[in-house]
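All protein chains of the complex are present and in place, except for one that has been dropped.
Presenting chain A:
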Amino acid sequence: MAKTYDYLFKLLLIGDSGVGKTCVLFRFSEDAFNTTFISTIGIDFKIRTIDLDGKKIKLQIWDTAGQERFRTITTAYYRGAMGIMLVYDITNEKSFENIKNWIRNIEENASSDVEKMLLGNKCELEEKRQVSKERGEQLAVEYGIKFIETSAKASIRVEEAFFTLARDIKAKMEKKLVSHVYNDCF
């Protein structure tokens, strides 16, 4: 069974309930925005294979299955994750404040070198905005991670977000491989 990809990356979505994680996942994997299915079928993970610099990268993106609602994400969810999208809702101050709790949770449970990225979702709702773009940027700088504002509904920069995360993981991984080879030679 020949594989149809060069690398497999396991990615996670994390953030408060209602910020749009499942919608972001659907926008990226199906290019759809549909709010009726979410409660009816549990979304486990979605797969999309992308091209990056001539390499086929299979992204396996896991959703929280609603276990974030009462902060009951299993430790098993974090196993083997290489990238995490931290999502808040720009129209919800609380979801932004909670990002630091989610980061603590990640530090406790995920691999220490997991690649992280911050998403401010629902960015098309400018009139309802509670969290300025600058504050998002500021927080990302504090944690040394990248930041993008997205909209799953209006399809704004969702692609860009996942491609950025995937590219960073790939770069980190290739650097690691090179250093391995280097160590093996000398």
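Following the convention adopted for this analysis, contacts are C-beta pairs under 8 Å (C-beta built on N, C-alpha and C of every residue); 3 or more make two chains touch, one makes a residue touch a chain; residues count from 1.
What we mean here is this: contacts and distances are computed from a predicted model.
Comparing "Ubiquitin-conjugating enzyme E2 J1", "Rab proteins geranylgeranyltransferase component A", "Electron transfer flavoprotein subunit beta" or "Actin/actin-like protein" against the UniProt entry of the hidden chain yields the protein name "Rab proteins geranylgeranyltransferase component A".
When the omitted chain is restored, the residue from A:77, A:147 or A:162 that touches it is A:77. Think of the hidden chain as still there; on chain A it touches residues 1-10, 16-17, 30, 32, 34, 37, 39, 41-47, 56, 65-67, 69-72, 74-77, 79-82, 94, 108, 111-114, 173, 176.
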